[in-house]
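One chain of protein is taken out of this complex; the other chains stay put.
We just call them A, B and C in the order they show up, numbering each chain from 1.
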Amino acid sequence: MFTSSSNFSNNVDAVFLYVVVLSLIVLVGITIAMVYFVIRYNRKRNPIPKNIDGNLTLEVLWTVIPLCLFMSMFYFGWMGYRDMREAPSDAMPIKVTARMWKWDFEYPNGLKTDTLFVPAHKAIKTDLHSVDVNHAFFIPAFRVKKDVYYNKKNDLWFRSDKIGSYDIACAEYCGLNHSMMYTKVHVMEQKDFDEWYKQTSQKAGIANK
Amino acid sequence: MSSVTHQIHRDDYGSRMGMWLFLFTELILFGGMFIVYAVYRFIHQQDFHLAAQELNTTIGLLNTIILLTSSMTMAMSITAIQKGNKKLAIALVIITILFAFGFMVNKYFEWSAKIHHGIYPGSPDLLSKPEGQILYFGLYYVMTGLHALHVIIGVTILVFNVVYLWTGHTNSNYFVKLENAGLYWHLVDLIWIFLFPLFYLIH
Amino acid sequence: MTNSEQHTEHSEHHTEHKHIVEYGKYLFIWLGLLALTGITVSAAGINLGNWTIVLALVIASVKSLLVLSIFMHLKFEDKVFKIFVWVAMLTFAIFIFFTFLDYSFIR
Partner (left out) sequence: MNTQAKVTEEKNFFQQSTNKYTGIGSWLLTVDHKRIGILYLFSMMTFFIVAVIFGFLIRLELIAPGKTIMEPQTYNQLFTLHGIIMIFLFIIPGLPAVFGNFMLPIMIGAKDVIFPRLNLFSWYLFIAGGLIAVVSMFLPGGSADTGWMFYVPYSIRTTTNVIPALTAAFILGFSSILTGLNFITTIHRMRAPGMSWFKMPLFIWSLYATAWIQILATPIIGITLLLVSIERWFGVGIFDPALGGDPILYQHLFWIYSHPAVYIMILPAMGMVSEIIPVFARRTIFGYNFIAFSSIAIAFFGSLVWAHHMFTVGMSDTAMFVFSFLTFFVSIPSAIKVFNWVSTLYKGSISADPPLLYALSFIFQFAIGGFTGLMIGVLSVNIHLQDTSFIVAHFHYVMFGSTGFGIFAAMHYWFPKMFGTMYNKKIANWAWAITTIGFNTLYFPMFIMGYLGMPRRYYDYLPEFHTYHLVSTIGSWILILGLIIMFANLIKGMRNKKDVAPMNPWGGVTLEWKVPSPPPMENFHEIPTVTTGPYDYSHYELAGKETK
């Protein structure tokens, strides 16, 4: 956790942690209460039960307090998602094509690769398209994912500030080799990326613009 | 029922309640298809409009009238048996069945005309059309086909009820089976009431 | 019986309803249905744009209301049957409404 490999990962991890901590507090509370009651009010120790029909104040409390907490979770989730949906206008567009069972990437100048190379500190917008069944484009380290369809235009954007290589997986079941549909995204410094882009494009016979 | 004492207690009210609950499942079953229809129509307005012009409104209208009338005869048969008029009740159910056959004959001519024109699932003619029209005709065949299947099931149920009336199993004191058959038959009519404008009248 | 609500429901067991609808009433409803069919067919000929489908559905709903309440005797049934029908309709309305939350607002 907190690898901050993309612009989203910190926020997602923080919200996740928020819910985990709240949940743990309540879970531990419930469990301790349960175990304590079973021991404290064991039939041997407490042969005579006391009937309590209910308590309106308690019912209201444990309706309203969770509701407030849940609404805060919803709020953080929605804010986090809002940042994910629209790519900045200066994002670099890369076409991603999914097929059973590999990924293809196409850069603005027409260069095609099977591994994704991206410059750091720059917004990348991937336009997702499938040529056969449904897939899902998933970069776990970046905390981003989007389903890939045959006849629906989906896109996903991210910006990574951390140089390194990360896994890309297919997250929507797509048949026999679904689990082998892995590739990598390499995040490089801008100048390294430019170098790579130029050289590979030339090698592929594409004039760099 | 068995020779041993296990009695199934009679509760006509409960039987009707069960039948209504069953009708809801049928309604939602067709409802699922109406959702599909609504979404595709929303996406492909123009294509649905064009495709619908290829359907024969006259046949559709005729079938609407047939079903509405058969619904009436069905409902009347219950009045007849409630009044103890066994012969009339039988006659009305048989008329209902005859209407159903009329409906199916119409449907047969309608479908065979379509197929004759090369419009059926997977046909080259259909596949050369725009996507919206492929979907329209796909839904047309599936929805009217499933409706026709319900007509056939309805006829089967009605035939049983003619026998029940004939043997006196259904009589002026016990007619819940006929009532439930009627409910089923009206459901078939209800669905057609929506299918007709949605497929034949959206020019 | 200690409970009044219980009482009404169970008394139905024994005094099974026998509401007889006269033939004339059915004939009348049938004529109404035919008339509505006529209206919906002729209205389809007029170009009302998007309202065509709305009009068609409204007429179809009126027709089904007639079938439900008279032909299917819903009018003469217990309240609980009517509630049931509303629950079923509401469920379907929810399904279609929430599906269109996606399709109507897609970018």
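Quick notes on this structure:
Convention: a residue touches a chain if its C-beta (ideal position, glycine included) is under 8 Å from a C-beta of that chain, and two chains touch if they have at least 3 such contacts.
No experiment lies behind these values; they were computed from the predicted model shown.
Of the candidate positions A:96, A:111 or A:136, contact with the hidden chain is made by A:136.
Only one residue from B:59, B:91, B:142 or B:176 touches the chain missing from this view: B:142. Although one chain is not displayed, subunit A still touches it through residues 1, 8, 11-12, 15-16, 19-20, 23, 26-27, 30-31, 33-34, 37-38, 41-43, 46-55, 58-59, 62-63, 66-67, 70-71, 73-74, 76-81, 84-85, 132-134, 136, 138, 140-141, 143-147, 149-152, 154, 167, 169-180, 182. Panel shows subunit B; residues 2-6, 8-9, 11, 13-14, 17-18, 21-22, 24-33, 35-36, 39-40, 43-44, 121-122, 127, 130-132, 134-135, 138-139, 141-142 of it touch the chain omitted from the view. The omitted chain makes contact with subunit C at the following residues, 1-3, 5-6, 9-10, 13, 80, 87-88, 91, 94-95, 98-99, 101-107.
FYI, only the chains that are shown with their structure count from here on.
The touch graph of these protein chains has some other shape, matching none of line, ring, star or complete. Between the Cα centres of subunit A and subunit B there is a gap of 48 Å. The multi-chain contact residues of subunit A, meaning those touching 2 or more other chains, do not exist; every residue touches at most one other chain. Among all residues of subunit B, none touch two or more other chains.
Partner subunit B is touched in their complex by these residues of subunit C: 12-13, 16-18, 20-23, 26-27, 29-30, 33-34, 37, 40-41, 44-45, 52-53, 56-57, 59-60, 63-64, 67-68, 70-73, 77-78, 80-81, 84-85, 88, 91-92, 95-96, 99-100, 103-104. Residues 11-13, 16-17, 20-21, 24, 27-28, 31, 34-35, 38-39, 42-43, 57, 61, 64-65, 68-69, 71-72, 74-76, 78-79, 82-83, 179, 182-183, 186, 189-190, 193-194, 196-198, 201-203 of subunit B are the ones touching subunit C in the complex.
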